[in-house]
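Only one protein chain is missing from this complex, and each of the others stays in its spot.
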Amino acid sequence: MIRNSYPSFRQVLADNPLTRIAGAHSSLGGRIAEQSGFQAVWASSFEISAARCLPDASLLSMTDYLEAAAHIQKALSVPVVADCDTGFGNSMNVAYMVAEYESAGITAVSIEDKIFPKMNSFATADHTLLDVSAFAHKIETAKKAQRTDDFFVIARTEAMISGLGVDEALERCTAYADAGADAVLVHSKQKTKDQVLEFLGLWNDRLPVVVVPTTYPDWHADDARAAGVSAVIYANQGLRATITSLRSTFQSIYETGHTAHLEDNISGVKDVFDLQQLDEWQQLGV
Amino acid sequence: MIRNSYPSFRQVLADNPLTRIAGAHSSLGGRIAEQSGFQAVWASSFEISAARCLPDASLLSMTDYLEAAAHIQKALSVPVVADCDTGFGNSMNVAYMVAEYESAGITAVSIEDKIFPKMNSFATADHTLLDVSAFAHKIETAKKAQRTDDFFVIARTEAMISGLGVDEALERCTAYADAGADAVLVHSKQKTKDQVLEFLGLWNDRLPVVVVPTTYPDWHADDARAAGVSAVIYANQGLRATITSLRSTFQSIYETGHTAHLEDNISGVKDVFDLQQLDEWQQLGV
Amino acid sequence: MIRNSYPSFRQVLADNPLTRIAGAHSSLGGRIAEQSGFQAVWASSFEISAARCLPDASLLSMTDYLEAAAHIQKALSVPVVADCDTGFGNSMNVAYMVAEYESAGITAVSIEDKIFPKMNSFATADHTLLDVSAFAHKIETAKKAQRTDDFFVIARTEAMISGLGVDEALERCTAYADAGADAVLVHSKQKTKDQVLEFLGLWNDRLPVVVVPTTYPDWHADDARAAGVSAVIYANQGLRATITSLRSTFQSIYETGHTAHLEDNISGVKDVFDLQQLDEWQQLGV
Partner (left out) sequence: MIRNSYPSFRQVLADNPLTRIAGAHSSLGGRIAEQSGFQAVWASSFEISAARCLPDASLLSMTDYLEAAAHIQKALSVPVVADCDTGFGNSMNVAYMVAEYESAGITAVSIEDKIFPKMNSFATADHTLLDVSAFAHKIETAKKAQRTDDFFVIARTEAMISGLGVDEALERCTAYADAGADAVLVHSKQKTKDQVLEFLGLWNDRLPVVVVPTTYPDWHADDARAAGVSAVIYANQGLRATITSLRSTFQSIYETGHTAHLEDNISGVKDVFDLQQLDEWQQLGV
């Protein structure tokens, strides 16, 4: 089969005590994540804009992010969770976003309560949040706009990112749950998981909680699950490894003047062919 | 400046005794290649299709390849050389291709003398060549279609790939030179550089020669230059290193259950920001 | 509801004694066709390339045609039948095409037995056909590549266009039916319907027959149905009317120096709003 079928993210979440999700910006990254065991793939705005050498600041448009997410999904038999930033504008944009992502076969999206255009959460910048009721209205609109029951909307709060703390995060997540969100994502850029743990302690499992342990990398998946987390996103490690690898590879070629020494350390052409499913395609005949 | 200016490939070739070119499929790969010293970037069909998990078999269209090449070029201050496969059809398609690539700011393209749809040169497959006069007509059409004097057309022969040998390559390259090609690319998949060396010995420097030493990785750039080569393309090592790196990174996260051990071995978020030129963008104010 | 659901073309064909199909190149044209009563919309290569001021000669790629077809489908509650030319290459391209169109929500495609790149059937040009077994293999591959039972593949023969006559058309359609086609499309550019009638007389209803009466415009739909036709495509009249209308509108503005005289003869801005479903969108709130 040259195109895979895949379960919805809702199904995957139901089937796994903890859903582990790897960030990607291309079909290739997504496929390798799937082959490595991940149950879903995060179509990361940060990665997708970095692949274009552009800041993660709402410069690329929904059209661009959707294209990237759809390309990734087509290569996988696990679901994509699409990082949809702020929903690309107001509630009308959110409705359009849901219609477009759902038509493209995406089964889960995440939108966050920052103001459009947003700036990446790790950047030193203004991270003013949208009024809670306005964002709740976006969630409500998203849920009304979906056509299949399966479609899954994650409400992401940037309360902790913008320095408003756990109480604000709780209040907001409660409002988003009331508005119909299917899960909440609480993002923190503290060096420890403490803020997130505090949130989990107070949240009472009202909805599944998704976390992104970029700045507290030592939080073991088992411990996150034990603390009440339903899904963990390893959002950008693949990108960061790719950068390191490309840099050392290109520098090494440039400096040594040849590639003989690389041959044993990089994938063979045959490995690329396998990722391209060349054999399956060639069996179709010409 | 948020967008770079760049010299044409013609200019780069004139300015360097040997032009070294690295393959890429994204702006990010292109920018790292440029930072590593390469004088140009090869927008590789093999890489671009692999990033989509599709075989390099004319499945992706000119629209897709052009988009990728244009994205790469926009991030660089060195020129892109666009791998344009067969020219995507007949001479009419080639004329359209030249118009489109030139409008997108690409200054050099390479087309090859296989039949559309083509199959990747390293795949076990039929590699029948187009009739020499038909391909010469494509070259002629390409040169007539360009609007600027700078635009550069590389005629790539697959004579050696298809087992026809050095004589056929010479005869074809001569015809392509007569048709107006700006350079020739002779591709070989032998384990040694001997075939290419034989070609160079007989070619008499009529036009610049481009080589792609994927299967003879120990050919040093200095030796290639001494043998009469004008440009070397390291076509897919970046992709192959990326695959290895992604695989070990994702497997390691999945197996260990966290990412703490990776932190010292992968780029930091700040490094990603630099590649995104976040500071320059933020200086624009909001 | 901001996005419609729609039946498959297979369903529409089953539900109507005669399915009438109008050609379009944009969502707007498609929506007006639907509002006028048509049961399906033909995403015409001729129209789509004309909208780009490019010949209908395989210059635009599958990516472009698919984007146009998908945009049209998203605006409709009747199905699109996508004009897929030759299938954009060989059987491998056809398999990819089916996967992509099906993923985009298209329920019916038509491919024709000319050689890639093709030239529009009405142009004075070489219209050499692909070998019958090679095209039958494309049909077989298309049917194997589809994932839903509903997906519908129309085999279009250009035998009459290329001057080979009714016998060749019959032989080819038989082979295509054997290969699994869901319907056949017999195209003729004679000034009368006689050739097509002759075909219908000999065909014995083996599969539904689709016709395109561009050059025999006086064939009444009722008569076509009585003669055994299942679907009629009015392939390009909308485009041709648009050209006439744009030309007289623009010339009139330029010559008179104002637009007052046009106001009673062209749609109002409110009419445009209705086609954009502005009210429905505004009810979503902001």
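Order as written gives the chain letters A, B and C; numbering starts at 1 within each chain.
Here is the rule we go by: contacts are C-beta pairs under 8 Å (C-beta built on N, C-alpha and C of every residue); 3 or more make two chains touch, one makes a residue touch a chain.
Only a predicted model underlies this, so the values are computations on that prediction, with no experimental measurement involved.
A.B. asks: Missing chain touches which shown chains?
C.D. replies: Its contacts among the visible chains are A, B, C.
A.B. asks: Just to verify: which one of C:9, C:38 or C:152 makes contact with the chain not shown?
C.D. replies: Per the contact definition at the top, the residue touching the missing chain is C:38.
A.B. asks: Among C:28, C:134, C:164 or C:227, which one is in touch with the chain left out?
C.D. replies: C:28
A.B. asks: In the complete assembly, which of A:27, A:45, A:58 or A:214 touches the absent chain?
C.D. replies: A:58
A.B. asks: Which parts of subunit A face the unshown chain closely enough to count as touching?
C.D. replies: With respect to the unshown chain, the touching residues of subunit A are 54-55, 57-64, 88-90, 92-93, 96, 116-117.
A.B. asks: If you put the missing chain back, which residues of subunit C would it touch?
C.D. replies: Given the touch definition above, subunit C has residues 20, 22, 25-29, 31-33, 35-38, 46, 49-57, 59, 71, 74-75, 120, 122-123, 125-126, 213-214, 217-222, 234, 236-251, 253-254, 257-260, 262-263, 265-269, 271-273, 275-278, 281-282, 286 touching the missing chain.
A.B. asks: What subunit B residues would touch the chain not displayed?
C.D. replies: That gives, for subunit B, the contact residues 1-3, 5, 74, 90-92, 95-96, 99, 103-105, 137, 141, 144-145, 147, 281-282, 284-286.
The rule is short, and it goes like this: only the chains that are shown with their structure count from here on.
A.B. asks: Are the chains arranged, by touching, as a line, ring, star, complete graph, or other?
C.D. replies: complete
A.B. asks: Report, in degrees rounded to the nearest 5, the angle of the rotation taking subunit B onto subunit C when the C-alpha atoms are fitted.
C.D. replies: 180
A.B. asks: Looking at where subunit A touches subunit B, is over half of the residue numbers used by both copies, so same, or under half, so different?
C.D. replies: Looking at both copies, the contact residues mostly coincide.
A.B. asks: Rounded to a whole Å, what is the gap between the Cα centroids of subunit A and subunit C?
C.D. replies: Roughly 38 Å, centre to centre.
A.B. asks: So, what's the distance in Å between the C-alpha centres of subunit B and subunit A?
C.D. replies: Spacing between the chain centres: roughly 31 Å.
A.B. asks: Hunt down the residues of subunit B that sit against at least two other chains at once, touch-wise.
C.D. replies: 54-55, 57, 59, 117
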